[in-house]
Each structure stands twice: as C-alpha cells, then as structure tokens.
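Structure, as structure tokens:
Then we have chain A:
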Amino acid sequence: MIEFRAVSKRFDDGTVAVDDLDLVVEAGTITVFVGPSGCGKTTSLRMINRMLDPTSGTVLVDGRDVLQVDPPRLRRGIGYVIQQAGLFPHRTVLDNVATVPLLSGWSKRDARARAAELLELVGLDGDMGRRYPVQLSGGQQQRVGVARALAADPPVLLMDEPFSAVDPVVREGLQDELLRLHAELGKTVVFVTHDIDEAVRIGEKVAVFRQGGVLAQYDRPAELLARPADDFVASFVGKDRGYRGLSFVDPAGIEVRGGATTRLGEPVSPSREWLLALDADERPRGWLPPGTSADGPLTEDLLVPGGSLYERGTAVRGALDSALSSPSGLGVVVEPTGRYAGVLRGAQVLDVIDRERAERG
Partner candidate 1 sequence: MFADLGKYLGNAGTRAQIADHLVEHVYLSLLPIVFAVLLAVPLGWACHRYRPLRGALIGVANVVYTVPSLALFVIIPAVAGTQILWPGNVIIALTVYTTALLIRPVAEALDAVPDHVVAAATAMGYRPLPRFLTVELPLAVPVLAAGVRVGSVSNISLVSVGAIIGSGGLGVLFTDGFSRRYLAPILVGIVLTLALALVVDLLLVALRRALTPWTRAQGVSVA
Partner candidate 2 sequence: MIFVDVWVWLSDPENWSGAGGIPARVGQHLLYCLAATAFAALIAVPLGLYVGHTGRGGVVLVGGGNAIRALPTLGLVTVLYLVAGGGTVPVLIGLVVLAVPPILAGTYAGVQDVDRGVVDAASGMGMTDAQRLWQVELPNALPLLMGGVRNAMLQVVATASVAAYVGLGGLGRPLLDGLRVLDYGQLVGGALFVALLAVLLDLLLSVVQRLVVPRGLRLAPASAARRRVRRGVDDSSPQKLVATAGQPDSGGSRA
Partner candidate 3 sequence: MKRTLAVVVSAAALLLSACGSSDSLGGGEDSGSGGGQIVVGSADFSENKILAEIYAGALRNAGLDATTKQNIGAREVVVTALQDGSLGVVPEYSGNLLTFFDKANELTTSEEVYAALGEKTPDGLTVLDKAEAEDKDVLVVTRETAATGIASIEDLAPRCGEFVIGAAGEWETRWKDELAELYGCTFKEFKATDAGGPITVDALKNGESQVANLFTTSADIAANDFVQLADPKNMYPAQNVVPLVRDAAVNDRGRAALNEVSAALTTENLAELVKRVDVDKETPADVAANFLQQNGI
C-alpha cells in the first residue's frame, strides 16, 4: 500500500507541482495518475521512490515513511519504468535487465539467469538478450524496460508514461501485456499517463490531476466516466465519455437471439431480409442484402462486409458498436471461440443501460 498524506511539492522556482495531496494506492492494484501536462502526476509518482522529496507531508510505502529509507535501497525495492525505457545503451539487453539484481548483490550468474527468465515473461526471445538497445524497436525496448523493472521482483512498480512513445497498435499490445502480467504477478502498479483512454483501459482506480497539482477526482474508471466530480474532470474525460462508460456496464441483461443465416457454398434464394452468411466453421463472413439471388452456390463476392463482432459476455460498448456498425442494423454476437452465437439490436443494449441506471437510482 502506498499512501500520500498532505503531500505538497514546491520547486525552487516557486511553482507548486503538487498541492496537499491525500491519496491511498491499494496494494495489488493498478492505479493510474492522469491529467494534462504540468498537473503534478509525474511529480507525485517520483516522490514515491524519492526521485523527488516532498516539500511537506509524508509518503508511506507499506506504512513506512520513505524519507526514513536511504534512496538507493528504497529504489531497489521499487520497479521503475519511464517513457523512452531509459535502457543503458552501453549494455546488452540481458545485462540491462540484470542491473537491479546485481546492484542488490546477486551473483552475475544468478542475475543473468533471472534476466533471461524475465525476458521470456515479457514475451521476448532469449537471443534478444545478446542485442544492444539500439538494435530493438520501440515496443521491444519498452518490454525490456518492464522486464528490467521487474527483475528484483519488487512489490511495487512505478510506470511513468511508459507507452506514450510507441505507436497506437503496439501500445495496445503493451497494455494487454501489462494487464496479463499484473494478473499473473499481482504487483502494486502506479501508472502515469496523459491519455484518458489508456487510464480507463488499464486502471482499477484512476486519479485525475488538474493544473497546479490538485487531485480533482480519485475513483474507479466507470464512476469517473459516469459521474465526473466537476467540469474539469468532465471535459478532461471527453465528449464521448458516456459512450466510453459503456465499457463498464454489465452485459448480463442482453438477450441474444437467433437470426436469419445462410451458408457459403450453398444455393440461395432471394429473401426480404438481410441474411448473415456463415462459413463451414460457423464463423460469420458477411451479410447478403435483401432480394439478392444467386444462380449457383453462394460466394463471398456477393456479400456486404459485416460490422464489428461482439464477443458474448464482454462490455456492452462492444455490443452497441456491433449493432451500430452492421449494415443490417443487427449486431453479430460470437462466442469467445469465434463461432456465431446470434444477433442483437441496438435498442436492446439501450434497454440494458436504462435498466442499470434505474437500479443505481
């Protein structure tokens, strides 16, 4: 557990970076600090491992005032990942990862063995260890950065905008990886980002900071989107926060119905409604518009491409999107295996949302 008690940080030039912060990060959770630049989120993070010391107030890690601990010793027990990964260019990937174990007095052999383990854990090939950081892509460098932070098995992991320098596709992969690692290792993660989407995607709790180092709201992502504390938070979480809030609505009430389907390779006769074409493995391939006829067996070139697929049981945001993006107006629901499960209408999703709002009162 990490606790901020009335923590303020004023820099030498007089700017107040953090103003009277009270906040508790629960052990074993991912907590995200988010806000515009200059809001004090990074400063707050850096006070946890004493890269900065507070001007007033106390920061506690597991009940212990960090100011009582020698900084290097404190830091060896706290993993730290930064934006450009900050890998040592003069050391191989393996030696980069082995750094903290070596600092903590492990033998070189043990440290390297541990490092190899971690490279595997973050999804990198073993022979990657012999390379130098300049020979890696940005996404690979970030994975190494995470591996390096985890090398000494610290209970706490601090991540300062770790994924903001990589492209969106890679970033999403890294976020998933982080969630998987977290599920596996159960570390306490404090994660700083300026990207609210990233915050609500990975955070169990999100702290929104505003300019001047003031904590504007500290809540679960769903609450943040549903009930912003003030105008600042409302505008920061964005115009489509209602829609994004659907990520957190329970999908249990959505009733999946059977729809009209047809099969690739079989003859088809004109119908007055849209027909969903499935392949031999029961996977949806596309929609056949009403009134289409085919002389022979049904082929793909007659089909209109489908919308997004909704995986049964996931957040209702996907369910609504599947309906909105479908040419037929019917959202296609699939099983986690990818097999066709049924269809749904947008109105059904809205009903579920209304019902939940009514329950919450």
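Note that a contact is a pair of C-beta atoms (placed from the backbone, for glycine too) under 8 Å apart; a residue touches a chain by one contact, two chains touch by 3 or more; residues count from 1.
With respect to how the candidates were assembled, all candidates are chains of the complex that A comes from, given by their letters.
Just so you know, these numbers come straight off a predicted model, no measurement behind them.
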Pick from 1, 2 or 3, the complex member that touches chain A: 2
Complex contacts: residues of chain A adjacent to candidate 2: 49, 51, 71-78, 80, 82-92, 99-100, 103-104, 132-135, 145, 148-149, 158
